[in-house]
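Accompanying notes for the structure given below.
Every protein chain of the complex appears in place save one, which is left out.
Letters are used for the chains, namely A, B and C, taken in the order the chains are written, and counting of residues starts over at 1 for each.
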């Protein structure tokens, strides 16, 4: 048994397959993948990694297994999945995930090809575990998949508390001990036991408050969009996207720095000389067809706007987030002896989706000196209704919803 | 300058009128008034007092004054009000407040008569402050009243964080530093500055989650109702209600112990041998006329139920909470340069009232051995529709909404 | 299984004999015994009780038992002892313990007579546990006594962390998880495993820093000496000391308030109108014969000083602490495969005794207006060498070692 000190869960005891997996290069690599990517440009203490998060998820999985009375091979498989659930992440975690997916077809959950080759497969074989079934758990499949990836998974419980600890924003400080203690399997479904409507609500509310304040803070989004652009250019210039997927943060940053086509983006990121918002538009003001743009159409718009603004194409980023999803609202809770969906039971949760939508923003970013021109060009090109709705870092007079979001953010 | 160490705000610096007020018997008395009363029967660490809370409110008031640029006599008056805002509390704070009010007409905010007599008045005079204006602030009057008692008051900011610290329930852990920093006076109205919809939401959500989990936990409610009954009997037997109002927790408990009429209640409270729920009914199942009972009608019902159940009148408690109010939903926030009400801006907040209503419960409590009989008697007497709605500690088979609420509570 | 939320250890699971013991009046009474007594006059947040501490000790005992692989009846007996270890405390815990001992011969560990009678004995019998053996564990007897009362006991681990949490003074924040994890039985002796010299040092250092800052803060000592005097007078006036021993804090305070002989002390304590230091002398300046005074001799001195100062005998308190003991310095640690005493291994620990001695102070206290006269009278009566050593709250000019100790204390 190995005991590891963690700043969130204190002592974590690692044993069996999890201990052996910890020593594989695939898991050790997570030490060099930051958990929140460019969020550290807003919250300077948020330098935590996927490695410590994976340990935390493993720790909560062990507690949940003990609570649920799951033992033996099944438990060992779930513990392996907990340690491995993030090994498919590329550098900077979610920040460049869609670039990688566009070029390789792989999301971070697609761990096949990583899990069934090399050191990880060898360790799993030693413990007589089938890589495919472990990968299945990471995809959330089967009765136990929900523990690793689902509405009540231990992944979310760890990241909310950990991100709160490292950013200093308290909203994520859920009562994970209570959540784990109240997990039940009822009719093969993972639910929270009787009397836990508030417990379930607290998890969703924590996400709903952390999202605009931390995860989607506009400065983090701008940083992310610049990193994504860098990754695109790197692939165009010299890097196989499958190689990029297996880089760590160091590799990607240095590749950006040392490649001519991307060195300017790298320099801007290194010096925190970021683009600014030229447009920051609410959901209701964005024409519907902009919401489903494919990558090519989006690039076309960027180029058209840049052209009209009279600047280099690299100087315009159009950032259209997906429609907010709230999968957890279907969390199951036992109420009055029956399993009920949380959104049936909780009026609070029913409105969280609306709340998320209110916080949704389309962003157009550009170098500080060009935001005004880019703002005007965007109005013309995208046909945004700017009557009191256009928001921009450059033209304070036009701000109508200066939505800084940030909690004491830089 | 005096520096006091506090477990929530670390170092609190006390000076001027606040320092002089601290030494008065009226404020020192708050050391012996528990903040949460019978909540400590559920959360054993919740033994904090109105004294440390008052220091915390004073501390946040100082920060808010500095943030708002308020100085001089006005600031000193607000600081005095912060220190004094709870001196009108009777023993066990809110627990017996309605008993006291019924007999004396005084709520805890009614500090006139305490503030303008004795040591407090002398100190205020020394600092040239008018007791009536200080009392006005405690009532929330005037431009600055909202800082001490209002939707964005520092009272609430302190108690949420302090109650979370002492109970161990994290839901109250708001970002009070952010809240204080974002306070503004716009058009003489206290508001949160631009970009703080989430900040405001977080305050209301914290209350909405703390309420069922802590403040209205059914065991705390049962304890409170027993304490209230004890206070009623004490007044009937021997104690002037005006004297009862100025007791501290020690006085009240020992008076209950040493008075024949109340010694059984005192013994039950001391040994945590509490009444249990005979009925626990949702809002929708309670006939409308039960919601507005005056005290006499309520006592009549208790006696009728007891009679029908064949037990002593003291053995039935009918506990009908008020309709939930959500005054904070009219919190003002600046959005797009305009002052807006939070409930106009936040769909989340609009549903909190509904959420509170879902958690509302009418309770009927009785000694453990009598809950079944009292449950049946209550059905008959109150005409509750028990089709799948009656909930009781005694008859698990009838539980349909076993709403334990508690977070790992005793 | 019952789960209780604790502000220090989060969720505490209570089961078996411990759960049954929790409901006894003897254990419930601990809800009304403050952990640190008059320390709350210095640190206003320090209102925690022996009840929550006992739960914490039980929790750490469970962890230690699991770590040490102790099960069955022995484990159940140790768990019972953990819950019960403080039931012998009188009101205000250690504050009046020596008064009670002088009159009854009982220290708080002397739980015989409490444990083997009434509800506790009935519960122990139900679980087939011998009250004498449980009492033995509380006295630290036998192989397992050291877990409950010894140099490495879980009592100390809980109170250091809990007192730090509630006072806000961080010095007590030890790594209790590490300490419990490293407990071993080697040759039937409770020791810390290999590599834990620092772990053991940290426990002693935490005590050495908490002691002057919290436990022996001069204001807490003054409050305690006044409470002790009150208890003495109460016994003289009307209360059987065996009854006083079984009072809780409420009973004692109200008894002091309502007894003529003690109402002035009660009033002073309630209004924090405390005595002040007239003399505060270092160990080296105190004549040796003063260090071993019995109670009568001490009272004689107090009366002589009062007489010479021309004030009432009640107005002088002579407070001579015991010579500091450092029992933990004989903590056993495994070093290089051998069991060694910590003070053999750690030069740090060897000097802690000297350090404690440097902090030792003899105090003479009196009402604020009389400290100067009492100071002079004390010099004359006790023959203290005042050449640059006399310290007094009243005569700042004479202060040579104004040793306020306090960490931001009131």
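Criterion: a residue touches a chain if its C-beta (ideal position, glycine included) is under 8 Å from a C-beta of that chain, and two chains touch if they have at least 3 such contacts.
What you are looking at is a predicted structure, and each value in this text was computed from that prediction instead of being measured.
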item	value
Residue of A:142, A:168 or A:321 touching the missing chain in the full complex	A:168
Candidates A:253, A:334 or A:349 - the one touching the absent chain	A:253
Per the touch definition above, residue among C:209, C:274, C:299 or C:339 touching the missing chain	C:209
Absent-chain interface as seen on subunit A, which is shown	2-8, 10-11, 23, 25, 28-29, 31-32, 40, 43-49, 51-52, 55, 165-169, 249-251, 253-254, 257, 270-272, 407-410
Subunit C, residues in touch with the chain not shown (by the definition above)	169-171, 173-175, 177-178, 181, 194-195, 197-199, 201-202, 205, 208-209, 212-213, 335-337, 346-348, 350-352, 354-355, 358-359, 388, 399-408
Positions on subunit B contacted by the hidden chain, ascending	3, 10-11, 177-178, 181
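Convention: only the chains that are shown with their structure count from here on.
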item	value
Gap in Å, rounded to a whole number, between the CA centres of subunit B and subunit A	40
Subunit C, residues touching no fewer than two other chains	3, 10-11
